[in-house]
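Complex shown without one protein chain; remaining protein chains in place.
Chain naming follows the written order as A and B, and within any one chain the residues start at number 1.
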Amino acid sequence: MIELTNVSYAYAGIDALKDVSLRIEKGEAVALMGANGSGKSTLLKIINGIVSPDSGAYRFNNEEITPKKLKDTKFAKLFHQKIGFVFQNSDTQLFCTNVYDEIAFGPRQMGMDEADVEQRVNDCLSLLNIQDFKSRQPYHLSGGEKRKVAIASVLALNPEVLVLDEPMNGLDPRTQRWLVEFLIMLNKAGKTILTSTHNLELVQEISQRAVLFGEDHSIAADMATTKLLTETDLLKKVNLVDEYYHRHDGDQHVHFHLHNY
Amino acid sequence: MPEWLLKDESYIPESDKDTFINKSILSLLGLLARIRTQGCDKTDKYFVHAALKVAFTFLLILLLSISRNFTFIVISMVYLLVILSLMRGKEILHILKVSSAMALFTFIVLLPSAFWGNGYSIVTITSKVLATIIAVNILSHSAKWNSITSALKVFHVPDIFIFVLDITIKYIAMLGEFSLYMLYALKLRSVGKNHNKYAALSGIAGTLFIKSKEMAEEMHAAMECRGFTGEYSVHNRFKFTAADFIYILINAGLLTIFVYLERI
Partner (left out) sequence: MHIPDNYLSPATCAVIGAAMVPVWAAAVKKVKEEIPREKMPLLGVGASFSFLMMMFNVPLPGGTTGHAVGGTLLAILMGPYAACISVTVALLIQALLFGDGGILAFGANCFNMAFILPFLGYGIYKFMKDRVQSERGEYTGIVLGSYFGINIAALAAAIEFGIQPLLFTNAAGQPLYCPYPLSVSIPAMTIPHLLVAGIVEVIFTVTIVGFIKKVSPGTIYQGAKQKTKAIYGLLLALICLTPLGLLASGTAWGEWGADEIHEVVSGSTPLGYTPEGMRHGFSFGAVMPDYSINGLPEAAGYILSAVAGVAIMIILFKIISALKKNTSGKITG
C-alpha cells in the first residue's frame, strides 16, 4: 500500500531523511519511533504528499506519487482522500467556526448531499464521543477535545490510511488510554494506521510493527514492536532512552517511581 | 462503528480551482526558508561591522538616487558586482533573481515612456533600481539580521523599537510556520469542490490573529516572570577592525567619485 524506496530529503542543506526504504501493507498498524529530529515528521509529510523526496521513489497503491502528479488537482484530491493526516498541533488543523462545520468540511467537498453529510458528521461525533461540542468553536476547546475534533474531521473523509503525528502528546493519561482503544478499533475495522510516537508504554498497543529511526536519519531497525522494546541497547544507541530506561516484565502494568541513584 | 467507515470510499473528485492554497504555501515556504538560511551557518566572513554596512548601504542608495551621471551608476554597479562575487553561489543566485525580477518589472513599466521618446528614464531608472536592490540584498544576506537591527542603535533608534523589530522577525517565523501548517491541513482536506473558499481562508487568517494575540500575552507573561519591566537595552560593542577600515576607504572612494562626477 505504502512503498518507499531509497528516499532522501534535505532541508536548507541539512539532512532530514537518508536513504529510507519502507513497505507498509494494507491493514497494518505501524509505529515510527526515534529521537527528536530523527526524521519521523518529515517521513510523514512525504507519505502525505506535503513534501516530495529529493531522491528515491514513493508509491501509494502501486502508483508513484510525484510532484508532477500532485499538480493534477483531481489526482491530488483523490490521493488526499485516501490518506488522512492528524497533525501534531491540533490548533493548526482546525479553521472553521464550529465543530460541526469542521467535521463537515471534507464530506461537503466530496459532493454529498446535506443529509448524508449530517449523517456522517453525527456518526463521527458519536464515535469520538464529542456530541456535546457540536456547536462549540474549535478554537476554545481543551487540548484533548481539539485532538478529538481533528481526528473526527479527518475520519469524516473515510481515508484508507490514517497517519497520526505524535497523537499522544499533550493528552492526559485517560485520554491517551481512550485514543489507544480507538486506534485499535479502527485498525480492527481494516484501516491502516501509521503513528509516530515517543510513548514507550503505549506503542506496543497501537502497533504490531515498529520502525526505529537513528540519529543519522535512516532506519535503524524494523521489527515487531514488542521485540524492539526489549532491544535496550538499540534504543540507547539511537538516543531514544538513557541508561535509566528499563522495562518491567508482564507488560501490563504501568507505574511511576523516582530512581534514587 | 458506522457502516460507511468500514467500506473503502469509491469516490471520484471534481476538479476545483484552488490554486490560492498552493500559492500561499509557496510564498510562506520562501519566506521561512529565507529566515532560516540567515539563521544558520553564517560566519560573518568579511568582518565588517553591521552598523557600517547599514550606513554605507543607505549612503550608496542615496547617491544612486541623486546621481545624474551614468558613469557613477556603472561604477557602483561594478563595485556591487565585486562584492557579489565574494558571496556564496546560492546567495548570488537568490540576489540576482530578486533584483533582476524587479528591474525587469521597472523596465516594462517604463517601456511606454521610451516610445514617447524618453530614453533617459528607461536606462537610468532601470539600472538604478537594479543596483539599489542588489545593494539592499547584499546587506540582508551578508549580515545576520539581529546584527542589522541592533546596528540601528548607532543611529539613535530607541532600544524598545529595536526590541519590537527583533520580536517581529521571530514571530514572523513562528506564526509563519503556524500558518503554513494550517494551509497544509486545508490542502489535505480539500478533497473535492470547496464552495466557500473565503470561509476557509478567513478561518486560517482569523485563527492566526487569535493565536498571535494569545502568544503575545503568553510572551508578555513569560517576560514579566523573568523580570522585564519595559526597559530593554541593546548591547552593541563596536570594535574597529582592519576590515572596517578597508570598507570605509572603499566607500569614501565611491563618495569622492560621486562628487567628482556630479560636479563636472
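What we mean here is this: contacts are C-beta pairs under 8 Å (C-beta built on N, C-alpha and C of every residue); 3 or more make two chains touch, one makes a residue touch a chain.
Predicted, not measured: the structure shown is a model, and the values here were computed from it.
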Open item on the list: Among the chains you can see, which ones touch the chain that has been omitted?
Closed with: A, B
Open item on the list: Using the document's definition of touch, tell me which of B:Thr71, B:Asn118, B:Thr241 or B:Thr256 contacts the absent chain.
Closed with: B:Asn118
Task: Touching the absent chain when the full complex is considered, from B:Leu5, B:Val48 or B:Val129 - done: B:Val129
TODO: Return the single residue from B:Ser76, B:Thr106, B:Ser150 or B:Asn251 that touches the missing chain.
DONE: B:Thr106
Open item on the list: Which candidate, B:Leu5, B:Val48 or B:Ile61, sits in contact with the chain we can't see?
Closed with: B:Ile61
TODO: Over the whole complex, note the residues of subunit A touching the chain we left out.
DONE: 97, 137, 139-140
Task: Missing-chain contacts mapped onto subunit B - done: 17-20, 23-24, 27-28, 31, 34, 57-58, 61-62, 64-66, 68, 98-99, 102, 106, 110, 113, 118, 120-121, 124-125, 128-129, 132-133, 136-137, 139-140, 145, 148, 160, 163-172, 174-176, 179, 197-199, 201-210, 212-213, 215-217, 219-220, 223-224, 228-230
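Throughout what follows, only the chains that are shown with their structure count from here on.
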Task: Interchain centroid distance [CA atoms averaged], subunit A/subunit B, Å - done: 35
- [ ] Can you check the complex and tell me which residues of subunit B touch subunit A?
- [x] 1-2, 4-9, 11-16, 18, 33, 36-37, 40-41, 178, 181-182, 184-195, 199-200, 203-204, 207, 210-211
TODO: Could you pull out which subunit A residues touch subunit B in their complex?
DONE: 12-14, 48, 50, 73-74, 77-78, 80-82, 84-85, 87, 89, 91-97, 105-106, 108-111, 120, 123, 127, 139, 153-155, 157-160, 185, 189-190
